[in-house]
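A single protein chain has been omitted from the complex, and every remaining protein chain is retained in its original position.
And now, chain A:
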Amino acid sequence: MDEFETLVPHGNLMTHVVAFAHLLRNTGIKVSVEQTIDLVRALEHVPIMSRNDFRAAARCTLVCRREDLPVFDAAFDFYWRTQSGFDPLMLAIPVVKTPPKPLRLPRRPRGQGDGHKEPDRHEEQQEEKVGFTLTFTAAETLRTKDFGNFTYEEVQACKELLRTLEWRIEPRRTRRRRSANRPGVIDMRRLLRRNLRYGGEPIELTFREPRYRQRPLVVLCDISGSMDRYSRILLQFVHTISNGLRDVEAFVFGTRLTRITRLLRERDIDEAIAAVSKQVVDWSGGTRIGDAVRHFNYSWSRRVLGRGPVVLLISDGWDRGDPQVLAREMARLQRSCYRLIWLNPLLGNPRYQPLTQGMQAALPFIDDFLPVHNLISLEQLGAKLAMLGARRPERRQNAGGRVIAQV
C-alpha cells in the first residue's frame, strides 16, 4: 500500500507491538497488557500493510484518553517511521514525561492502615513533631499572623498547622437511595422479601432514604504578582484540601488559567508545589481575572461544574482586564455552580474596601466574600464549608444586571 510495507521487514510484528506499547508507557500513556493483547487480536482483522489502518487500530485499542492522542501520534510516527528493525535501545530515547518519582512514605496518617504498618506511622509522626517544636503560644501567634508577613520558617511551621485542619464539606443529597429503618419511601423489594414469612402480608415495613455525598469543590487561585506574598501558602492550603476532600478540582491563574488538579495529587506538599511552579509559566505576572474565569467557563465548566460544586475563587481582585468581561463571566460562573465563594487576603485588613474596578465588577455575583489572610480565616472557611445549608443562597442576578449596565 505505502512505504509501510518496507517498515515491517522481518515480519515479527508482535515484538514490535509490544515494544511500541512499551514506548507509549515511557511517554506517560498508561497502556495495559490487555490493551496490547487487544491490538494483537485486532491485527487479525485489519490490513496491517496499510499504515493508516494500523494506526487507527492501535489508536483505538491502546489509547483511552483524548489528552493522550497527540502524544500517541508523535510516538507512532517516531516508532514506525524511523524504525527499520527493532532496536531495544530505542525504548530509552524519547521520554516525554519524567520517570516515576522515588517512593516516599505517606506523611498523612491513613484512616485504616493495616496492623503492622501502624508503628511506622507513629515513629514518623513523632519524628516530625521533634522537627517543629511549636509551643502553644507560638502556634497561637501564627494563627493570627497575616500570611503576607510570614518568614520562611513560619511558612514551614504553618504547613504543619495546615495539615492538622480537618476539611469537611456539607454533603449533597443524591438521587440514589439506600435502605433505611426510618420511615421514608417504601422499599418494595425488601418489603416483599421480608414479609414472605407472614404470607406476604406487609407487617414489617422497610424503607429507603436518599444517600448523601460530598459536594465537589473547585478552587481557582490567583498567583499573579500582587498575590505574591500569599500565593505560596495559599497553594499549600489548596494542596491540603485537595488531599483532605475527595472531589477537588484546582486551577491557578495569572494572565491565563492552568489546571493543577493532577499535580496536587502528589502527596508531598513541596514536590507538588515545585511541580506547579514548573508548569505554570505566568507565576507572579499580571492578572486578567475576567479572561481566566472566561477560559474556565468555556473550557472547563461543563466538565467540572456538573454536580453542584462549591467554587472558591482566591484573589485580591487587582485586575488589569476588562471589568465588563469579568462581570459577565462571574455571572455565568455563579449560575453554573452551587455556591461561589470569593476569598480575598486583603479583606483581613479592617480598613480594606473592595474598591478596585475588578472587585466592584465581581461583587454582585459572589455568594460569600471572605478573608483568607491567616490561619483563623482558614478555620472559619472550614466551618463555613461544613454548613452551607441545604438550599443555595438567593442569587442577586437582577442587581447584577444593573451593575453591568453601570460599569
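We adopt the following convention: a contact is a pair of C-beta atoms (placed from the backbone, for glycine too) under 8 Å apart; a residue touches a chain by one contact, two chains touch by 3 or more; residues count from 1.
In this section, contacts and distances are computed from a predicted model.
Asker: What protein name does the UniProt record of the undisplayed chain give, "L-serine dehydratase", "FAD-dependent oxidoreductase", "ABC transporter substrate-binding protein" or "ATPase associated with various cellular activities AAA_5"?
Answerer: Of the names offered in "L-serine dehydratase", "FAD-dependent oxidoreductase", "ABC transporter substrate-binding protein" or "ATPase associated with various cellular activities AAA_5", the one UniProt assigns to the missing chain is "ATPase associated with various cellular activities AAA_5".
Asker: Considering the complete complex, identify which of A:Gln156, A:Thr174 or A:Gln324 is in touch with the unshown chain.
Answerer: From the options A:Gln156, A:Thr174 or A:Gln324, the contact with the absent chain belongs to A:Thr174.
Asker: Which of A:Val63, A:Val238 or A:Leu388 sits in contact with the chain that's absent?
Answerer: In the complete complex, the chain left out is touched by residue A:Val63.
Asker: For the full complex, which residue in A:Arg81, A:Arg168, A:Arg189 or A:Lys278 touches the chain that was left out?
Answerer: A:Arg189
Asker: Of A:Pro183, A:Gly199 or A:Gly389, which residue touches the hidden chain?
Answerer: Result: among the candidates, A:Gly199 touches the missing chain.
Asker: So that we can see where the missing chain sits, which residues of chain A does it touch?
Answerer: 30, 32, 34-35, 38, 41-42, 44-47, 52-53, 55-57, 59-61, 63-66, 69, 174-177, 188-189, 192, 196, 199-200, 297-298, 302-304, 306-307, 328, 332
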